[in-house]
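First, the structure itself, so that you have it in front of you.
With one protein chain held back, the other chains of the complex are shown just where they sit.
Chain IDs A, B, C, D and E follow the sequence of writing; residue 1 opens each chain.
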Amino acid sequence: MVFVTRRETFSSAHRLFNPQLSANENLELFGKCSNERWHGHNYVLHVTVKGEINPQTGMVINLKTLSAIIKNHVISQLDHQNLNEEVPFLQGKITTSENIAIGIWNVLQPLVNQAGAQMHCVKLAETENSYVEYFG
Amino acid sequence: MVFVTRRETFSSAHRLFNPQLSANENLELFGKCSNERWHGHNYVLHVTVKGEINPQTGMVINLKTLSAIIKNHVISQLDHQNLNEEVPFLQGKITTSENIAIGIWNVLQPLVNQAGAQMHCVKLAETENSYVEYFG
Amino acid sequence: MVFVTRRETFSSAHRLFNPQLSANENLELFGKCSNERWHGHNYVLHVTVKGEINPQTGMVINLKTLSAIIKNHVISQLDHQNLNEEVPFLQGKITTSENIAIGIWNVLQPLVNQAGAQMHCVKLAETENSYVEYFG
Amino acid sequence: MVFVTRRETFSSAHRLFNPQLSANENLELFGKCSNERWHGHNYVLHVTVKGEINPQTGMVINLKTLSAIIKNHVISQLDHQNLNEEVPFLQGKITTSENIAIGIWNVLQPLVNQAGAQMHCVKLAETENSYVEYFG
Amino acid sequence: MVFVTRRETFSSAHRLFNPQLSANENLELFGKCSNERWHGHNYVLHVTVKGEINPQTGMVINLKTLSAIIKNHVISQLDHQNLNEEVPFLQGKITTSENIAIGIWNVLQPLVNQAGAQMHCVKLAETENSYVEYFG
Partner (left out) sequence: MVFVTRRETFSSAHRLFNPQLSANENLELFGKCSNERWHGHNYVLHVTVKGEINPQTGMVINLKTLSAIIKNHVISQLDHQNLNEEVPFLQGKITTSENIAIGIWNVLQPLVNQAGAQMHCVKLAETENSYVEYFG
């Protein structure tokens, strides 16, 4: 079994906000990340899949296939969008990196399986100093 | 003469939009960067100043001083803000990297001079694949 | 379960030296790293914790909390210090990356538990070409 | 148990090509990577080994030893070479990152064991946007 | 005047070889870089242009335009190609970074001028430890 990772990026606006809490509670909990006029990030996404090597290709999965899956089904939904308002798979979620990573996993899992590999990890970095990882 | 550079970062929302043009013209000109619900970036800022070395300190400028000037007067205005709506020195400007860099220069120049050095360059990277430089 | 990583840096002096060996044996074992007048590094530290997502915050742990724990209890002890002489949790240890990483883990584990998460990994890079990882 | 990683690089030419398929099938499968006049990469290799800390050295393995093993037995075979034509351990293999990583593991495993540690992972990045990992 | 830089990458095979010298002279001069079976690199290209800001767009040049010029006229000729054998603008040249950078400048200059900006610098990095810059 070999693990293959593809890196992609997207740039989005968001804010951290729990609608069940007051404005003051949101501010206390999330600080400047709750700014109601939004802020944004260049997110860096690493998608790791695993599988056996196909002897005909020498590959677990064609990186062009993996990249196309990620771009067509994830990046196209997130890039240059407002994560709180414009992304169907994040509706009703607080747009923390944790929730975005889980949402990305759920979009990708069936598509990666169809392409003959298994999901291993979604790693999402919001800044150069922090990232989350989800293994399903 | 020696050149000294300090690197700082900020994360902001913005959109590219010229209010004198129609929605369609903005879309044609700026593409997805004109999305009315905003997007955002982790901006990376390099501020370069120049001067003679002070023989008492061995420095052109104390990097703590330079960093404090940048943080207190620039980062505090930009970080986790909406560049189109919340930044006084960008009011009425299209928030391209070019205009942000010039605005930063104008804020910093008198403060750097007061600290005994001269501005040389503001370099601003919006993504890992592009940046602008302004030399006054 | 989601994994959350915070990156911090510190700059310190150290030398590799085993007091139970002779100067020649130290030199043979550690080479220039045993220089008695010290050398130093910009260390890069990644602390990874894990836990369930808190539904009220959408987070495993608030990154500000995690960063404050690391800065107040680890970076404050290591940054701009001599690792051999000035760090209580390294007293009597050879200051290899392996031993520093274990020391950092031991400082952080109870504090991360109090903050509601579990330690997963301490990764410590001494140079751009090497790093160690400790999982407890 | 602590994990220790050494990073090395090499620059090589290769092409993706399965001799059991026609030129058209190779082109369809591998695209421009099958160009018969070759292309090349700056490969980045991370070798991770694991073991107990030796109390005399404070180390799992001396990084100089690990680096020498990798350079003398792997980099020397790959750097500034044609991976399809000049590397004994890749003869008859499609030179995908997956197969190169497995080949590197097989070369290193006995040598790392002789040095008193165990192989944990070979990570090989062909570009800044993709990498593979093999754990044996 | 503002300077705008776009970063692009390409992966190519090449060798350093002067046909007017003997095989031994080439080996002495270029070392392993003269290997007749080729090697290769992930080249990183920075193209810097300069100009006045267009008040309608807030830009010196639309980065999409600049990126398209570089991709359609430079990257398409270099990526996954053999620089010695397949690149018209390098025919008869020793494929050092110096000569590649000058060749790229000559291709781009008229196109950048047509797009309303002026060329300032072509920076080309062959490895993470070396690069050349050409200013025309």
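We adopt the following convention: a residue touches a chain if its C-beta (ideal position, glycine included) is under 8 Å from a C-beta of that chain, and two chains touch if they have at least 3 such contacts.
Quick caveat, the model's predicted, so the values are computed rather than measured.
Of the chains you can see, which ones touch the chain that is left out?
When the full complex is considered, the omitted chain touches B, C, E.
One chain isn't shown here. Among E:V4, E:V60 or E:A101, which residue touches it?
Result: among the candidates, E:A101 touches the missing chain.
Contact with the hidden chain only, please: which subunit C residues?
Here the touching residues of subunit C are 9, 11-14, 32-33, 35, 37-42, 79-82, 85-86, 127-128.
For subunit E, which positions touch the chain that isn't shown here?
16, 18, 20-21, 29-31, 93-99, 101-102, 128-135
List the residues of subunit B that touch the chain left out of this view.
Considering the whole complex, subunit B reaches the absent chain at 1-8, 48, 53, 56-60, 62-64, 67.
As a working rule, only the chains that are shown with their structure count from here on.
Which neighbours does subunit C have in common with subunit D?
A
So what's the Cα centroid distance for subunit D and subunit E, whole Å?
28
Pull out every residue in subunit C that's touching 2 or more other chains.
Not one residue in subunit C touches at least two other chains.
Give the pairs of chains that touch; include all such pairs.
A-B, A-C, A-D, B-E, C-D, D-E
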